[in-house]
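With one protein chain held back, the other chains of the complex are shown just where they sit.
Naming follows writing order (A and B), and every chain is counted from residue 1.
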Amino acid sequence: MIRTMPKRNIARGLFLAAVALFFGAKAARYPIGNLSHAGPGLFPLLISGLLLLVAVAMLVRSRYETSEQLYVNLKNITLIMLSLAGFVLAAQLVDAALAILVLVFVAGFAAPSFNWKRSLQITAGLIVVALALERFLGLNLGLF
Amino acid sequence: MDVLHNLAFGFGHALTVENLLYCAVGCVVGTLVGLLPGLGPLATISLLLPLTYSIPATGALIMLAGIYYGAQYGDSVSAITMRIPHASSIVACIDGYQMTLKGKTGLALFTAGVSSFIGGTVAIVVLAWLAPLLGHVALLFGPADYCALMLFGFLCVSFVTTGSLLNGFSMCLVGVLLGQIGTDVETGLERFTFGLPALADGVSLVSVALGCFGIAEITKNLDAKDERTPFNGRINLIPTWPEFKRIIPSALRGSVVGSLLGIIPGGGPVIAQFAAYGIEKKFSKFRDEIGAGAIEGVAGQAAADEAAARTSFIPLMSIGIPENPVMALMMAAFILKGVQPGPNMIANHPDLFWGLVASMWIGNCFLLILNVPLVRFWLSVFKVPYNVLFPSILFFCCVGTFSVNNNLNDIMITASFGLIGYVMMRLELDPAPLMLGFILGPMLEEYFRRAMLISGGSLKTFILEPISASLLGLTALIVVAQIVLSLRKRPDGLRRGMA
Partner (left out) sequence: MTRVSRRTVLAAGLLLPATLRAATADSYPSRPMRLVVGFAPGGAVDLVARAVAEEMGRGLGQTMIVDNRTGASGNIASSEVVRAVPDGYTLMLGNSPQLVMNSFLFPNLAFDPARDFVPIGQAATVRFIAVVSTQSAAKDLPAFAAMTRQRPGTYGSSGNGSVQHLGTELFKAASGAVMTHVPYRGSAPMITDVLAARLDFAIDAESAVAPYVKAGTLRALATMATTRAPNLPDVPTIGEAGYGDIVVEGWQGMFAPARTPPDVLAKLGAGLKQALDNPDLRHRFDVASIVPVYRDADAFAAFIAAERERWGPIIALLGLKL
């Protein structure tokens, strides 16, 4: 669906390098100390340094091997993330019952076929389950 | 023999109608809640702890213990069938889920059930005979020894990695870095928290596990447009005799590993599963199949899981040290009932101690019996189309995350890990070594810095402590041996590296 995706092994190296740089840059700002009295920055700095080495090794190796194109379906992961965020927002602003409705309907669009009736049935079923969890397990979901 | 006499005494207490009922209720509730993706033993016990206030001491503790190992077993079911793990069923996601994809769910669940039974039984033998002696093992391990133990544990990376070793190693490092999020124990500095209070205590294992496995897996299944039906409809629940024979040696090995690691504080089921899996991959007759859905890959870890869950009661009941959060909750339950776990508990409350030990085995039998109808039920759940199933799984991931701190914002953290997990899955990076790094990394750092603090900054402490010295020696030996072996079989080693 996206044509300009990089090769998977290159993307992998870049992803790991990004993680290493992110943590490394932050860790460098914490007190480092020394080995006999390590500061909070020492350990993460060492680990991110090691990870950066691995990532660079992967990037170098990727020049000598063939790899498939990276495949990402942005639509599904976006919908799933939105459904979870919607759940949290709805539960915070209104109540958990509405949150379940939001979760099921937004996520429902990620399914191969969306169906109003089916989504309503799932919502109803999950609200019953949530009620049971609240009643019998004492979970403070804040359903209604 | 003395122990047999005591056990008979214990069964006398556990086999009253009332206590049998508490045991059964505990097992059933634990298993059912554990089955729900995302809800594990810790959440279940902490939710149900207040309900036991009105129950007599022995009954209440029998019920809570039942909830604990029931939930432990239930967790492995959701890991095997849906690839949604909890703290102690991460490894079950590897081979167990591979078996599901091959349509062997029934066999995988049966293997997990039987292995759990074997693991539990072995652990109870250990508990009954050695509990008073083994408690002190917990005191033998100082920070330097733990540090060495954690380093040793990192060797498991090469076993839980399914793809290339370099990828597995990199994921392990990412896991260690994720484990750094939160408040630094020694200085109190908040690291990588972006000033968010929800991150001050670090990311919970539940968030990482549900995000990287569960949510990522759901999205992947949705990407693969076709309706997901890994079940061919005709599944034999009872394995054939050759299959059954494969379960036993693995389960026994797993039981021993689990029993040992359960006794050491800081370890417990979470670490035992990785160790047992590593041992199977190294020593099993079918080691080449492990990783692609082998019985051994499920049996060893399931047995270790249950065994460690039970032997982790040893430090609690013999010296009063709760070695993991679940045991800390159990300790609170003991105290609430007016029983102080500790050096005098077995002498002061023999009825409780032996009753609990006996009830563990009774609970074991309950779980085995529960297994059969449960597996049938699960297979019918999977006849439900994925379109209906996946929103429900998402919902349970939310509930599971919420139940850790009763904080809705934690769900956003799980969602973020879902995104990261999805990216990693697309990059063909393995989440299992990430979990290993996430669990071991923070402990390695904490123990290392504590060892340095206590020794006054002298690295010699790692060599002077006998346990630490021998563990470090063993680690070095294995690493050197691996390198030598891979150099000797160079073409092979290279091929594995490139895969």
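Structural remarks
By our rule, a contact is a pair of C-beta atoms (placed from the backbone, for glycine too) under 8 Å apart; a residue touches a chain by one contact, two chains touch by 3 or more.
Fair warning: this is a prediction, and the values are worked out from it, not measured in the lab.
Only one of B:Leu329, B:Leu352, B:Leu374 or B:Leu472 touches the chain withheld from this view, namely B:Leu329.
Shown as candidates are B:Gly278, B:Gly320, B:Gly363 or B:Gly400; the residue that touches the absent chain is B:Gly320.
Across A:Gly49, A:Gly125 or A:Gly142, the single residue that touches the chain missing here is A:Gly142. Here the missing chain is touched by one residue of B:Gly10, B:Gly70, B:Gly113 or B:Pro143, and it is B:Pro143.
Contacts to the hidden chain, counted on chain B, fall at residues 46, 49-50, 53, 138-140, 142-143, 183, 185-190, 195, 197-198, 200-201, 265-266, 319-322, 325, 328-329, 331-333, 335-338, 340-344, 404-407, 446, 450, 453-454, 456.
As a working rule, only the chains that are shown with their structure count from here on.
Separation between the centroids of chain A and chain B, computed from CA atoms only, is 23 Å.
Interface residues of chain B, counted against chain A in their complex, comprise 33, 44, 47-48, 50-51, 166-167, 169-170, 173-174, 176-177, 180, 184, 186-187, 189, 191-192, 215, 218-219, 222-223, 225, 227, 386-388, 390-392, 394-395, 398-399, 402-403, 406, 408-409, 411-412, 414-415, 418-419, 422-424, 426-429, 441, 445, 448-449, 452-453, 457-459, 498.
Residues 8, 11-12, 15-16, 19-20, 23, 26-27, 30-31, 35-40, 43-44, 47-48, 50-51, 54-55, 57-58, 65, 70-73, 76-77, 80-81, 83-85, 87-88, 91-92, 100, 103-104, 107-108, 110-113, 115, 118-119, 122, 125-126, 129-130, 133, 137-141 of chain A are the ones touching chain B in the complex.
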